[in-house]
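Every protein chain but one is kept in place in this view of the complex.
This part shows chain A:
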Amino acid sequence: MDSIISAASVIAAGLSIGLAAIGPGIGQGNAAGQAVEGIARQPEAENKIRGTLLLSLAFMEALTIYGLVVALALLFANPFNS
């Protein structure tokens, strides 16, 4: 494999994870903060809030996972690896 291609692939893999982690990080922080606020206001609704929070956290996590899939494709199944 061309060394330029492998260097570019490794850098791109790192960038794809790192950039994909920014948005979901902010979103998950917001969601968790709001959930804590909700629990503090209504402690009796804790179970319901926790269930919804976990489900939505997993949805947000999926966005980072897309970046991970791109990174894995670059590292292990590189389409430019002739």
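As a convention for this text, contacts are C-beta pairs under 8 Å (C-beta built on N, C-alpha and C of every residue); 3 or more make two chains touch, one makes a residue touch a chain; residues count from 1.
To be clear about the criterion, contacts and distances are computed from a predicted model.
Student: Missing chain's UniProt protein name, "Proteasome subunit beta", "DNA repair protein rhp7 treble clef domain-containing protein", "Centromere protein I isoform X1" or "ATP synthase CF0 subunit IV A chain"?
Tutor: "ATP synthase CF0 subunit IV A chain"
Student: Write down which of A:8, A:39 or A:68 is the residue touching the left-out chain.
Tutor: A:68
Student: Kindly state which of the options A:22, A:45 or A:58 is in contact with the chain not pictured.
Tutor: Candidates A:22, A:45 or A:58; residue touching the omitted chain: A:58.
Student: Just the residue numbers, please: which parts of chain A touch the chain that's not shown?
Tutor: Residues 1, 6, 54-55, 58-59, 61-62, 65-66, 68-69, 72, 75-77, 81 of chain A touch the chain that is not shown.
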